[in-house]
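These notes are about the structure you will find just below.
Only one protein chain is missing; all other protein chains are in place.
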Amino acid sequence: MASTSFIDRRLGVFLALLAVVTVGVPLANTALSPESGLHVPTYMLSLIGKYLCYALLAVALDLVWGYCGILSLGHGAFFALGGYAMGMHLMRQIGSRGAYGNPVLPDFMVFLGYEKLPWFWHGFDMFWFACLMVLLAPGLLAFVFGWFAFRSRVTGVYLSIITQAMTYALLLAFFRNEMGFGGNNGLTDFKDVLGFSLSSDGTRVTLFVLSALALGGGLLVGRWITMTKFGKVLVGVRDAESRTRFLGYRVEQFKLFVFTVSAMMAGVAGALYVPQVGIINPGEFSPANSIEIVIWVALGGRGTLVGAALGALIVVAAKSWLTSAFPDAWLYALGLMFILVTIFLPQGVLGLIEKLGRGRREQPEPEAVEAEA
Amino acid sequence: MRILLTLTVWFGLLLASAASAQSLEDLARQLPEGSFNDRAEVVAKIGATGDDRAVGLLNALGEGELRVREADGAVIQVKGRGSKAVGYDPLTGDELGPVGSGSTESIRVNNSLRRAVRAAIGLLTLSSPDAGKRLAAANTAFAAPDPEQIEALDTAIAKEGDAAVRTAMEQARAAAVLASDAPGAEKVAAIGIVARRGGTDALTVLNPYRGDADAPVAEAADKAIAGIERAQQLWNVGQNVWFGLSLGSVLLLAAVGLAITFGVMGVINMAHGELIMIGAYTTYVTQQVIRTSFPGLFDWSLLIAAPLAFLVAGAIGVAIERFIVRFLYGRALETLLATWGVSLILQQLVRTFFGPSNREVGNPSWMSGAFPLGGLSITWNRFYIVIFAVAIFVGLLLLLKRTLFGLQMRAVTQNRPMASEMGIRTARVDALTFGLGAGIAGLAGVALSQIDNVSPNLGQSYIIDSFLVVVFGGAGNLWGTFAAAFTLGVANKFMEPFVGAVLAKILILVFIILFIQKRPRGLFPTRGRAVEG
Amino acid sequence: MICNLKHFGLGAAAAASLWAGSALAQEETIKVGVLHSLSGTMAISETTLKDAVLMMIDEQNKKGGVLGKKLEPVVVDPASDWPLFAEKARELVASDNVSVVFGCWTSVSRKSVLPVFEELNSILFYPVQYEGQESQRNVFYTGAAPNQQAIPAVDYLMNEEGVERWVLAGTDYVYPRTTNQILEAYLKMKGVAPEDIMINYTPFGHSDWQTIVSDIKAFGSAGKKTAVVSTINGDANVPFYKELANQGVSAEDIPVVAFSVGEEELAGLDTAPLVGHLAAWNYFMSVDTPENDEFIEKWHAFIKNDDRVTNDPMEATYIGFNMWVKAVEAAGTTETDAVLDNMIGVAVPNLTGGISSMGANHHITKPVLIGEIQDDGQIETVWETPGLVLGDEWSDYLPESKDLISDWRAPMSCGNFNVATGKCGGTAAN
């Protein structure tokens, strides 16, 4: 264990595949003719780009849940906040091309009778400011929330449920039109980013590559964090929180740090997601969405980072496919998949893959995750 | 004697309207013609005839059963639909035989016409032998004051034997006096009588006289209104408490099953909401069977549905435990994943079998309407739901504290190995405990079907609140769940008038988040074994 | 592990090529996309519309299809998940190569797919009443705009019932917000005092209506005739009406006129205590015309259940579908631009005995019906506009939109033309 390299087999294989996809998919999209059997249509490219954002979100959750035992049922909130920060910038970029032609106010503000831009919308016309907010808005929320919760030693399901309450409260708040975020409709009708049209293939490819890079980056950051002594303390907190305290570690600080980093990671995922799907609305705050993130991680293999990403890709791809192939029955398939994986694959899909791959070569059990969060 | 009196009154009325006398038959023929306002006048005239047969005619009109026969333009009453439609003479009640579809045209009724019908019927039933009908007539007259009715009311008051009905009639008369051009002093006196009635109805009558040209009348009205409003403010507090208790009972119902499966057993049961939904659908199916086969039992439908819902949801609960959850003990968080899968499947199953749209679950007559309690109007369905919730809670407590099963259940959850040593079949107890929690969720579904949508989404709208209630109360503590449900319900309802429904809910959530910081194990933390997810 | 991941990768690639391949499939059929939620919160309303489209396709194929080709439905489930609507729309158009899409219910789902239809230049028929304030080249709005529902309903209450005091109650989202804004401006213009208007918003799926109903009762006790104009969204209506009935608010005292409650919503309710409450639509199942009888009969045969009701969005789907068929036949192709050119002016019979036609603003002409709820769950017409009314996409009662019009005919071809400045608002600034 001590000799484990920074990029282990698991991560290496995944990153290599990610690299292939990052280069291959845009190439297959732009270089190959549509008649070619390997051509990837642009809509597939955007779809995969969206999946990659979800994968990054799953990695963010795995960092806190898999390694530190914090089961957040509110990670969708951080994702959505990152998305909203980016959405607000894209909204400001529309300028006078909106339906009402108002150069400053987004359409929804015009018809809700706003006289001027609310204060919290200022600054979002600048790209760098929006990027900063993509990190700061979720980061700050996570910091404040975590500062209270971890200091008060709220743990286990109690913590899970209040994170759920947090995202639920935000859902209700963002639904309110008085909040100035477009209510239920959220933010839509984006035109371009940094002058590049969002519907052009070039921008699509760029966003795709950025998402892939962000996922790779997220995995590397996660890997780095979990490889350090800090990461080992996190696992210690997960397995025996009181022992960690009695060794003199201030558990709340460790939790707070990783929770905040994870929230920022989720924010980045949200920010990349929004221009690719073209809409951000309060639905992203819904508790069911956050539960789904947990399911990706559990299904892929908790506490492995790569497994989380894999789980997200499997579930969302399955959902995309099933909702078209079996529009009336896909929920049966998805539900059954969750049940079977839970019962028969406690280590998740990644656990299964590695078990199969190990086959003849006997190898020590990698960081088994048996303990309760 | 009474009949004689009644006849005299009607005769008197008949004479009074003799000036513009038109036969009832003539008037009935005019019903389909003209604008709604014209027809409302016709209705008023029909009421004024005092004719015995007018009540039936007007009722048929109000019910929308009057139709015009296209062949001869005659007004007939049609009962039943489609091929079962049968025509009657609206005045005599004689059967006219089946009515072919398309051979008649309906006589449209709208609210203003319906109001006129109600007023006319009220006038006609002021001397009905049934005290309840007379009271209703008096209340109708009060709500729609009409100076023309003063005379009729006077006559009715004179011979009224029932004190309560007479008071109502006097109040109606006062309201009518207010609307008339009676002298100021008489109106001031009338205001006094109306004010004594209190409540929203009186306010409705009095409010228009606030700025009356006649200064004493305006002053009296102001004073009376201020008095009523003061009284109402007090009652408002009571009303908020009641609304809060009622909301609390809904939360309690939704959460108490979860308090078992999640609080006691530690299973993060995301399918809990769907078990509630199953209970509601069981109620629906029960009512369907009753409607088609035993219509007379409809008022008993909920009582029949309750044990069925308990059994159906309980059986599904046992199945979930046996086939899924039992493999996951010790992996509490993973139960979330599996039960989420179960919840998706249950939702889709219901959608497949019952369709995605709402199903109608009727209120039995004893759960419809409201009764007054002081200045409050308490709706029967909410009232019974509060009782039902508390009864389930008490029953559950007794089951846990007083029965062998309860003892075994507590033994197993507190110390499984030792319970097993002592010969308790822990697997069986686990299954039954989960089944109990699920069955109670089913019972909750029966109650919630009375106030909410019965649709595949029913469960989704309660699951989050349920978890919040259990956690806020302290997982593993039934009393905690009880206190939490009512605390949150009342707090919500007290905030709602000030900040609106949405903000109230947000504030409640923020409050729960902050409260958990203060007491990380909920309102009533369980010492020793609790959910340690 | 490599092996397995490779499989996954290969699988994805294979699926991709399969999807891409289907684009090249021989053009024997004309594909029609159906984009309605079959699961999640909106399944309750949208599943019926999916079935309605399938029925229409079935009927058309019995008549020999369109342009000699059979129609082939492509059904997907966007699962009441708004971003998924955009994804599915893109899939339908880009990979399934559908010629037209019938779909969406909520405003947000429409907003979510708009850019997709614009970018890929395809056609969407949107069959639900909505808030207006929009007109897009690729979208045809066959549901009611506020002037085809809200304003006539208010006029009716004012004139026929003498209502002087108004409660505008809605779910907190864009349709009620906009409608109420229009109504507020309209009522004030009609001389209603601000204190005689009460506006209340509740969250989606609100189920505890005790406080609000008692507030309405209190508001209605001012001695003036009071009515509630409800833009409460689908799910929340059942508990709302149950509470109204139980608290004894009858239609004769305080009528409620709803814009989102139709036969389908009432099917989940015992309507006996609700008799007389109103609904404003462009179609009721109870409408007595041969077209409607035939439609209902076909619907019952198709869905194999005689208890199923029909409703306004189904009629809007019916009109939209027939308009599309007619336009395609006129154009002789399903090519988007050609169909768009032939859509404006297309006229087809609606189910209420009139002929609806497509306006230059991509909205249609419809009659406005005011109906009262009956004890059998039906809504009986009590009043209707003498003629048909064209949907007004940009409300004349809002200061922001009163100068805007849309006309998709050449040479204007603009969805938000500003008559004050004489410029097309959407592109003028560039």
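First chain written, first letter: the chains are A, B and C, and each begins at residue 1.
We take it that a residue touches a chain if its C-beta (ideal position, glycine included) is under 8 Å from a C-beta of that chain, and two chains touch if they have at least 3 such contacts.
In this text, contacts and distances are computed from a predicted model.
Taken from the listed names "Urea ABC transporter ATP-binding protein UrtD", "Monovalent cation/H+ antiporter subunit A", "Phosphoribosylformylglycinamidine synthase subunit PurQ" or "Dihydroorotate dehydrogenase", the protein name that UniProt assigns to the chain not shown is "Urea ABC transporter ATP-binding protein UrtD". Hidden chain, full complex: it touches shown chains A.
One of A:132, A:240, A:325 or A:340 touches the chain omitted from the figure, and that residue is A:240.
For the chain missing from the display, the contacting residue among A:129, A:196 or A:230 is A:230, taking the whole complex into account.
Within the entire complex, the positions of subunit A that touch the omitted partner chain are 1-2, 225, 228-230, 232-233, 235-236, 239-240, 242-251, 253-254, 257, 365, 367-371.
Note that in this section only the chains that are shown with their structure count from here on.
Chain contacts in this assembly form a complete graph, since each chain touches every other chain.
Geometrically, the chain at the heart of the complex, using CA-atom means, is C. Averaging Cα coordinates per chain places subunit A and subunit C 34 Å apart. Subunit A has residues 172, 175-176, 328, 331 in contact with two or more other chains.
Multi-chain contact residues, meaning those touching two or more other chains, occur in subunit B at positions 347-348, 460, 502, 505.
Note for the complex: subunit C touches subunit A at residues 1-5, 9, 12-13, 15-17, 19-21, 23-24, 38-39, 75-79, 81-84, 86-88, 90-91, 94-95, 106-108, 111-112, 114-116, 119, 133-134, 172-174, 177-178, 181, 201, 203-204, 398, 400-401, 404, 415-416, 418, 425-430. Put simply, subunit C touches subunit B in their complex at residues 38-41, 43-45, 47-48, 160-162, 172, 200-203, 205-208, 210-212, 214-215, 217-218, 220-224, 235, 238-239, 242-243, 245-248, 251-253, 255, 264-265, 267-270, 273, 275-276, 278, 288, 372, 374-376, 380-383.
Against subunit C, the residues of subunit B that register as touching in their complex are 36-37, 63-64, 81, 102, 106, 108-112, 114-115, 118, 143, 200-201, 203-208, 239-240, 243, 246-247, 250, 347-348, 351, 355-360, 362-363, 368-370, 377, 379-382, 450-457, 460-461, 493, 496-497, 500-502, 505.
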